[in-house]
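With one protein chain removed, the remaining protein chains of the complex are shown where they sit.
Order of writing sets the chain letters: A, B and C. Residues in each chain are counted from 1.
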Amino acid sequence: MGTLNIGLVGYKFMGKAHSHAFRDVSMFFDLPVKPVMKVLCGRDEKSVAESARKFGWEEYVTSWEELVQRDDIDLIDITAPSNVHKEIVLAAAQNGKHIFCEKPLALTLEDAEQMLQAVTEAGVKHMIGFNYRRVPAIMLIKQMIDSGKLGQIYHFRGTYLQDYVIDPSFPLVWRLRKEIAGSGSLGDLGAHTIDLARWLVGDFHEVIGMSETFIKERPLPTEMTGLSAKSSLDAEMGTVTVDDATAFLARFKNGALGTFEATRFAAGHRNMNFFEINGSLGSVRFDFERMNEMEYYSTEDAEGYQGFRRIQTTEAVHPYMQAWWPAGHIIGYEHTFIHEMKDFIESIVEDRLPEPNFRDGVECQRVLHAVEKSIDNRTWVQID
Amino acid sequence: MGTLNIGLVGYKFMGKAHSHAFRDVSMFFDLPVKPVMKVLCGRDEKSVAESARKFGWEEYVTSWEELVQRDDIDLIDITAPSNVHKEIVLAAAQNGKHIFCEKPLALTLEDAEQMLQAVTEAGVKHMIGFNYRRVPAIMLIKQMIDSGKLGQIYHFRGTYLQDYVIDPSFPLVWRLRKEIAGSGSLGDLGAHTIDLARWLVGDFHEVIGMSETFIKERPLPTEMTGLSAKSSLDAEMGTVTVDDATAFLARFKNGALGTFEATRFAAGHRNMNFFEINGSLGSVRFDFERMNEMEYYSTEDAEGYQGFRRIQTTEAVHPYMQAWWPAGHIIGYEHTFIHEMKDFIESIVEDRLPEPNFRDGVECQRVLHAVEKSIDNRTWVQID
Amino acid sequence: MGTLNIGLVGYKFMGKAHSHAFRDVSMFFDLPVKPVMKVLCGRDEKSVAESARKFGWEEYVTSWEELVQRDDIDLIDITAPSNVHKEIVLAAAQNGKHIFCEKPLALTLEDAEQMLQAVTEAGVKHMIGFNYRRVPAIMLIKQMIDSGKLGQIYHFRGTYLQDYVIDPSFPLVWRLRKEIAGSGSLGDLGAHTIDLARWLVGDFHEVIGMSETFIKERPLPTEMTGLSAKSSLDAEMGTVTVDDATAFLARFKNGALGTFEATRFAAGHRNMNFFEINGSLGSVRFDFERMNEMEYYSTEDAEGYQGFRRIQTTEAVHPYMQAWWPAGHIIGYEHTFIHEMKDFIESIVEDRLPEPNFRDGVECQRVLHAVEKSIDNRTWVQID
Partner (left out) sequence: MGTLNIGLVGYKFMGKAHSHAFRDVSMFFDLPVKPVMKVLCGRDEKSVAESARKFGWEEYVTSWEELVQRDDIDLIDITAPSNVHKEIVLAAAQNGKHIFCEKPLALTLEDAEQMLQAVTEAGVKHMIGFNYRRVPAIMLIKQMIDSGKLGQIYHFRGTYLQDYVIDPSFPLVWRLRKEIAGSGSLGDLGAHTIDLARWLVGDFHEVIGMSETFIKERPLPTEMTGLSAKSSLDAEMGTVTVDDATAFLARFKNGALGTFEATRFAAGHRNMNFFEINGSLGSVRFDFERMNEMEYYSTEDAEGYQGFRRIQTTEAVHPYMQAWWPAGHIIGYEHTFIHEMKDFIESIVEDRLPEPNFRDGVECQRVLHAVEKSIDNRTWVQID
């Protein structure tokens, strides 16, 4: 069996999740090639060395420019902040590497389109980290919709609720700075919901949104880990330049109506990535905090016995679950990344483009862009 | 103890609910006056006679014009379709009757304002049937917000989901005809959510909405009861002239963001009047299908022990519940009307204006009007 | 249409619930006879007079001995404490009255059997207040089991959890005194579960139980209302003579296994009358705190789409619900009594014995008796 050598850029929250995925994917899935955790890349030598050892990478480097040129690397995986995605992608594509890139693809639609063009011209395989598509319950919903179980879709209702910055003293982390993150709740959370809506319901026709930054000044951080951070009591204040919350209305091309909300100010919601879809034959509901379940209502159940069913998507017949534990034994957040890597690796070996790829990243960016424009111009904006 | 003589217009779904309220209110609450079920009014003599007997009314009449002029009537209660509210209110006010009117107050904002002016000039007491305010759990939420338990409000998220017309063969009932109902999902369902949002969060600043009629032609009905109806197989088709679904975004004057959705096309939702409010100190959630409960999250609970609490609002300390059963024994939909009548009767005796009154009806209508205008003009519309 | 004159003994918690049932039953159901709230009976003249006025009774008396002899009374309804059930029943039967009696039928099995014999010999109709059978969701479950939807029953799991006496300073109310209540959690709560198990699963074969009185001494009460009560700080203490909690195992004659638990010491459970039944073809679950719902799992749903469905039993096709509100609009605790009275009145007019009747009361008492004996003797006890 051949090998596929990985070079991963970034080793924080996402870098750790991806490292774990490469570490475990071949234990649970029969892959046509063996992924090798070759090189971890990060700017701080001490930290990246420590992470490489801990996560199980063979080597580490501090320069992604060097990494993307190495002949012994087949796949570049990018988990660095959004503002550096573009240059890494362009260089990696130029060097003929397959590329996995975390979402959002870029800070602007123009950048995203340029990146898509680069990978397309280079003829490399590319995938984007809309990992929620790899939740078995959501994959099941996709199969249900495709097979007509919901009939004509009338409504998509997506709310991605968090509360981790609700405390006004929470520091001004990079995710709250437009120049690095590109966007706040919309790009971070809403992008996931937009991608799911596109995938499950279809293309967007038009949108109109509103957004708000509830806490406009925050102390500068002294330390950041994962999503948490610390500040000192006498810290200087800085300006929050992204949205704390964004909501928008949408019409899909197929006539469905969509409502979207992303916020980091919903007390009590740690990570409620929720959506509901109502169709002419039934409805489905999903909440990521209970990611091993979904609810399904069918108008075709017998009268008097209709109701939302709580389906535990932990059975061998459910997407990806054959590989895991007996029914009723749940999987966790990190498994979505394992599923991504399984699918990406298989697509590379089988020489086909996986989904979601940079095209999906561009289309998501197009919607994000339209939402932002609709907010700025206070008017409906059509997609395309 | 004195008496208060009631004249009720309408004897269908709402008329039955109101009749029951008058029948039971004095059994459970100590009222300062005895409500007397004097006269039931309806156009079809046979039906109204039958209903009067069954519901316990002393008499029936077929002319509301006659009813509002009777000297032995103190309170006119109007549950007839929205398109006749105005003329009855004006006549009843002119005759010095106290008036309870079901929502929506009128078909247009102008009519609503005229009705408010009439009752104000007549000096009579008036109340509008936003009965959800009388759900103990919602009244508790109002008390919590007023006492600061939620802190500054950031988000209101209201969805009123039904599915009773999702079947395309469901007949063209009066609720689907603009000339009688005035509006569809927005006025019927959304009006409740708007009133709750105004009451709980505060005044609206601006709105923008979208709406859709998914099924544009339906068979004419042969029979209607409550919300259900029948048609014949060879029925002629008629045009649906109201919205099947409406969603809108809102900004409140205090800076909070609101998302609203009302639909009759959400399969599996019989009557999910749901809302959630997120504030700086906590959140609350409510679903009318489980109206004896609410969920409450407090940021002030100890770290590691925070979570949404399911509070059963069935205890003697909860609003109105002292009158009912021991804790854990729930009440139903019709109790909201009993609570309305208790409060209205008390306000009449104590010579003060109850809430919600026609002023609230007008303000709700103002928001409905703005939403409709925003849909027609495809632009944000400010509420005065 | 004829009339049926009611005489009700007792006017506290249960007396109020029954009064309300008689008051409302003919408004919502088409009865073949008109129930007349003739006489309310209670020992304290002032209180019973006040209650009679408030509840809508034509008269009141203070002697049940007198009441049962009145020629103008057709039906005697007994909601007085359990220790007086027997003598009232015997006298009422002797006078040819139809009898409704609250559960438990009597303090001992012997008394219960004697009461059954009396009503049988007198040829009067009799019913016992196992009101949970009249919850639409439970009636639906009965229909499902009878029609084979659950297949062969393997398990019944019933827990009736309350917490209203968990505070050690809660007074020694009559429900905690064996000489009046006969039994504690077992007879008060467990009796309901036993009746439901008998009805839904079938006859008991054998039982073994355990019980405990966690708080053995309590202050004497100064005031009692419904389930609540007050005491003074310097109150004398008295001994609790009933069980705070009882659990038992059971085998049914059809081979099913049953587990039962009744307690007043389950913090957080106001009135969780819960049961689950597992059969070869499916399962059902019910919790009285959400009495307008049930959960249903079918092994016959398609693979991968199986799950417990939350069925809202508020539709016209559900038992009793045709009479109430549109789907999604719930009913409350008191409606179970209305349904009881509807069925009892109909059975009287149609000259047939309703269910549950005193025979069911005796059978329940037989199980209670066996459980108590199994606790005393620390051994399995067979029923019969």
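Convention: a contact is a pair of C-beta atoms (placed from the backbone, for glycine too) under 8 Å apart; a residue touches a chain by one contact, two chains touch by 3 or more.
Being a predicted model, the structure only gives us computed values, none of them experimental.
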Inset, instruction - Check each of C:S82, C:S231, C:S283 or C:T336 against the chain that is not shown and name the one that touches it. - result: C:S283
Inset, instruction - Have a look at A:R270, A:R359 or A:K373 and name the one touching the chain we're not showing. - result: A:R270
Legend entry - Among C:H155, C:K178 or C:R359, the residue in touch with the chain that has been omitted: C:H155
Legend entry - Residues in subunit B touching the chain absent from view: 140, 295-296, 301, 303-312, 315, 317-318
Inset, instruction - Write the list of subunit A residues that the hidden chain touches. - result: 13, 17, 19-20, 23-24, 26-27, 54-56, 162, 164, 226-228, 269-272, 288-292, 312, 314-316, 324-335
Legend entry - Absent-chain interface as seen on subunit C, which is shown: 154-155, 157, 159, 161, 163, 166, 208-210, 212, 214, 245, 247-249, 251, 255, 257, 259, 261, 263, 265-269, 276, 278-283, 297, 299, 306-308, 378-380
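To be clear about the criterion, only the chains that are shown with their structure count from here on.
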Legend entry - Longest centre-to-centre distance from subunit B, chain (CA-based): A
Inset, instruction - Could you give the separation in Å between the centres of subunit B and subunit C, each centre being the mean of its C-alpha atoms? - result: 35
Inset, instruction - Go ahead and note the Å separation of the Cα centroids belonging to subunit A and subunit B. - result: 41
Inset, instruction - Provide the C-alpha centroid distance between subunit A and subunit C, rounded to the nearest whole angstrom. - result: 54
Inset, instruction - Provide the list of subunit A residues touching at least two other chains, using ranges where the numbers run on. - result: 306-308
